[in-house]
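What you see is the complex with one protein chain gone and the rest in place.
Per-chain residue numbering starts at 1, and chain names A and B are given in the order in which the chains are listed.
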Amino acid sequence: MAGEIKEFERKWGMVIDLDKCTGCGACVMSCQAENNVAPQDDATNKLRAHTWLFIYRLSNGKQYPEHSTVYLPRPCMQCGKPTCVEVCPVIATEKGEDGGIVSQVTPRCIGCRYCMASCPYHARYFNWFDPHWPGDLAEALSPDVSTRPRGVVEKCTFCHHRWMLAKDKAIANNEDPLAIAESEYQTSCAETCPNGAIYFGDLKNPDHKVHQLSQSPFAFRLLERLGTEPQVYYLSKREWVRRLGDNYLDDEKTGQPLRKL
Amino acid sequence: MDYSKPLDAALFPKGCERCSLTKFSMWMCVPIWHLIFGTVAALVVFGGGLGYTALDNRFGFGLWITLDLAIIALGAGAFFTGLLRYILNIEELKSVVNFTALLGFLCYTSAMVILVLDIGQPLRSWFGYWYPNSHSMLTEVIFCISCYCIVLTIEYVSLILDSDAFSGNKYIQHLAHNFHVYMPLFAGIGAFLSTFHQGSLGGMYGVLFGRPYLFREGFFVWPWTFFLYLLSAVSAGPMFSVIVITIMEKFTGRKFVSWKVKQLMGKIGGTMLVVYTIAKCLDSYVWIHDLLPRAGNTFDEMFFGFIYSEIWFWTEHITLIVAILFLVIPRIRRIPFFFYTGLLLTCYSVVLNRYLMTVQALGIPVLPFENWTYYWPNWSEWGAFAFIFGYSVLSLSLTYRYTPVFPEEPELNKK
Partner (left out) sequence: MERRGFLKFALGGVVGAVASPMIWTTLYDLAYWTQNWGWIPRLKKGDSEYIATVSKICPGGTPILVRLVGGRVIRTLGNPANDISEGGLTPLAASEGQLLYTESRIKRPLLRAPDGGYRVISWEKAEGILKEKTRAAKESCAFISGDASSSLNDLFSAFLVANGSLDYFFMPNEQNAAEKAWELMGGRGRVGYDLEKSDYVLSIGANIMESWGTVARNRKIFKNTHPTDAERTMTLVFAGAMQNNTAVVSDLWLPTLPGTEAILGMGICRELVSRGMGKSLKGIEEFTKIVQPYTLEMLKLECGILPDRFHTIIEGLLQAKRPLVLAGSSMGHGGGAAPIMAAIAANMLLGRLGQDGNMIDLPLPRKCLALAQAYRRAHANDLVDFSQKIAEGKKTAPKLLFLYEANPLYAWPKNARIQECLDAIDYKISFSGFWDETSAQCDLVLPSALGLERFDDVYTPYGSGFENWTLAKPVAEPRYQARPAGEVIIALAEELGLNLGVSDVPSLLISRAKDIGADFQEYLENGLTYRTSARYDNDWFHLPSGILREAMTSKIETGIRLLPHVVYGIGSPSTGIPPYANRIIADYQLKQNLTVAQMNTETARKLDVVHGEKVKLETDNGSIDVVIALFEGIMTGVVSVTAGLGHTEFDRYSINKGDNILNLTHVHIEAGTGLPIWSDSGVKVVKG
């Protein structure tokens, strides 16, 4: 019914080690600066705030002192079978390019928000108002990422422009733009994290750290049984964290759902 | 000039009485006030952005999308009655077919208004035709609704052309005649288009495999919700027409459609309702026992507190069953109280269904660590409701006053 799982030669992916995240928000700050996300006067209403990368605080549901907390940063999952791409009426979001990043073409978007309704990760954000950079804040706009007007949906792009820049650089240096090193293309959040909790690279390339990490027995993806095939993996040695990554029935073992959608 | 008649009496359909122009003008204030409020709200939203609504990133679809879906379902009387009248040649329905077309026209144009209001970039609304994504159910909706809107416009125009105001114009008379000749064709096209977009509206939700509350498997490219939406629309559409006709009868004190035809409409709707209810119950059963467990969810997890409680789920189903009892068993159907209650319950269940699939569906957390979220529309969204109400009442009043929308009206009101 819905589309097939898209595979590409390269598959940009992220592995986030939840046991190392302190929830400080440096990644979120960096993401905003890198991607020209307009500031908001009030962002306490999290349902109106633009957080391409959102940090959840997870709880094991027990009471003090057995309680345990984990922070979970949530970028766009860049799903292998995205819920959003199929539903967009105007092809403003696609998964067609090598690397598997789900694009968001804001000049094409008509703002119907169907993609937002489709996304179980709430990774998509709507520009409820026109963006506004008070004072001289617009001076700090990066030349790499277009600003978006009101009325369109936007989301994390795995800093796609950085990949473009890395490819340009490789071409300028007479190197193979398709064989760029891991360090040449990193997302802003991954390079910022002081704890090294975010790894980024080509999931299919054995030379890239994410390749091996994504195969760890502690790795899991969010809502895996829905069949979205996210390109973002999480790691935690704590079973309750892995179990919170998906919906399980009481008789199901973590990571081993009896049935899938 | 006959001063005992209203000033605009010359424009009235033949053999029909209407209230005085003063009274009518005063009545017109009601929809116009609603229209003004709705227009102000729309201007605020167009001018300042959708931030002026209470929608948020979780509730990208809000109550006005519920309204949108509801009026399209309830407006389905147009295509279904047209289909029965022109294709299946059920002669009795000729007394309502004009009106159902009018109601359909109002419902669909209202839906278009809401869609334009709802999208963030109305100036890009034509992208839907220009860059269509053939995989998107919404594309199917956009194309079918706008094409069907054209069909309804033609049907509505032919009704207007029938009005006595144009009786002196030969060209218009010919045109109107031609429209009537080709009406079966339009009805056929309308039925085809309608089937698809009524269905694809349901399909829109059913394909969302990231939302276990909504996701359904199905037949070919269409999830089961496609068929459920279609069936619910053909059940509720004719019934809604009867309800509106009856309300208008109460307001004007005149009779427009015979009890027999109403009963027929109720019987047809009731029959479709049986099919819909069986399908709906089967669907719910499969959803609870197969789809939800496969998504790792339990039935209980789909409900929370009062506003998202199971009550609504059961209400939706039980009202259908009660409505069937009232409408299908002839002895009960013949009692006006049960008849009208049956119609209202059906419409209620269908509207509730659209609400649950729009609002509750978005309030449910899918990620296990997410919370339930709430949403309540603010004044600018109510403005859209007011606009639709004002627009519909205004159009209904004018059309009723000046066109022969009810061909049997003179007959039924003979003293």
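In the analysis below, contacts are C-beta pairs under 8 Å (C-beta built on N, C-alpha and C of every residue); 3 or more make two chains touch, one makes a residue touch a chain.
Bear in mind the structure is a predicted one, so any value in this text is a computation, not a measurement.
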Point to revise | Among shown chains, those touching the left-out chain | key: A, B
Revision key, fill the gap. Given A:5, A:137 or A:258, the residue that touches the chain left out of view is A:137
Point to revise | Interface with the undisplayed chain - residues on subunit A | key: 15, 17, 19-26, 28-30, 32-34, 36-37, 39-46, 49-51, 55, 57, 59, 62-65, 67-71, 106-108, 130-131, 133-143, 145-149, 188, 191-196, 199, 212-213, 216, 235
Review point. What subunit B residues would touch the chain not displayed?
Key: 121, 123-124, 126-127, 130
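In this text, only the chains that are shown with their structure count from here on.
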Point to revise | Cα-centroid distance, subunit A relative to subunit B, in whole angstrom | key: 39
Check your understanding: Once bound in the complex, which stretches of subunit B touch subunit A?
Key -> 48-51, 55-61, 118-121, 124-125, 127-128, 130-133, 135-139, 141-142, 204, 207-212, 215, 217-218, 221, 223, 291, 293-298, 301, 361-362, 366-370, 373
Revision key, fill the gap. The answer for subunit A against subunit B in the complex is residues 1-3, 45, 47-48, 56, 58-59, 72, 83, 86-92, 108-114, 116-122, 124-130, 149-153, 222-223, 225-228, 243-249, 252, 257, 259-261
